[in-house]
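Note that this complex is displayed minus one protein chain, with the remaining chains in position.
The block that comes next holds subunit A.
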Amino acid sequence: MFNLFVLQLLNGAQFGILLFLVAAGLTLVFGIMDFINLAHGVLYMVGAYLMAMLSALTGSFWGGLLLALPATLVFGLVLEFLVFRRLYDRSHLDQVLATFGLVMILSEGVKIIWGAAPLSVSMPDVLSGSIPLLGPLRYPVYRLAVIAAGLASAVGLWALINHTRAGMLLRAGASNRAMVSALGVDISRLFMLVFAFGAMLAGFAGAIVAPILSVDPGMGESILILTFVVIVIGGVGSIRGAFLAALLVGVVDTVGRTFGPILLRMVMEPAAAAQLGRTLAPMLVYLLMAAVLFYSPTGLFGRKAAR
């Protein structure tokens, strides 16, 4: 039982890390630009598709990854230039409508280009297979690599935001956009960079998850909802909050799915426990969100509401 718990903690951490990579960009865009981007999940999907295409083209996982990152960055820049910069000053409703439309256009576009059948990306040999971990249990090497890559990105992001000039402008822009602009900083260029960088992070998440999950046109939608849960729990605009919330959501979801029914079985008959368990498990993260919002309406690390 303990072994299973450790294994599930690792699984939860890996899932959380992935959520963080997607959520980081979204929370920046949402928190700093006050822009609701429903199409963020699509960027994750596009990252995975570009990875599938480019790794097939170069014949290697690393080549694919190396090309997929700048490709998603460019894709983000193009989207920003064509669509998003026209929406910054519009109401939230307009933003939701426009980005939702974009979700449909891009999902359909992906289907037209690559087809609806799931694609696969093969794993590099170095990272395939599994290593023994606690008795008979084994853990896939690749998932450990995903955890490591995600942690490295988190540290890099932290350093970027807290210890560089761009990060300082970003933080300043988040607290008072007009003031930063008045001081002679080209805020729209800053926004464009933030947006493209967020797109690249989401694309990176999609690219590294491609060898584990199948690459299909619906993958962006499924992760988007959880990503919003993460940034709401973490506090809109807070990278640190997004990181903790992503790990929390990943672990609660994974561990809850396994141990919920086991715990319930101790207090009620197995059939009822199984029934209740599978009803409750998908709700857990939302219950968590409700609880966090009850005690801290702006999320774990959210800025206190103005006035």
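Going forward, contacts are C-beta pairs under 8 Å (C-beta built on N, C-alpha and C of every residue); 3 or more make two chains touch, one makes a residue touch a chain; residues count from 1.
Basically, contacts and distances are computed from a predicted model.
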Handout entry: Listed names "Beta-ketoacyl-[acyl-carrier-protein] synthase family protein", "Alpha-D-ribose 1-methylphosphonate 5-phosphate C-P lyase", "Nitrite reductase small subunit" or "ABC transporter substrate-binding protein", matching UniProt entry of the absent chain
Key = "ABC transporter substrate-binding protein"
Exercise for the section: Pick out which of A:S120, A:T164 or A:S188 touches the chain that's been left out of the picture. Expected result: A:S120
Practice task
Have a look at A:G63, A:G101 or A:G129 and name the one touching the chain we're not showing.
Solution key: A:G129
Completion exercise
Filtering A:G76, A:G203, A:P217 or A:G299 for touch with the omitted chain leaves A:P217
Problem - Touching residues (missing chain, whole complex) on subunit A - result: 1, 3-4, 7-8, 11, 14-15, 107, 111, 115-120, 123, 128-130, 136-140, 142-143, 212-214, 216-219, 221-222, 254-255, 257-258, 274, 278, 282
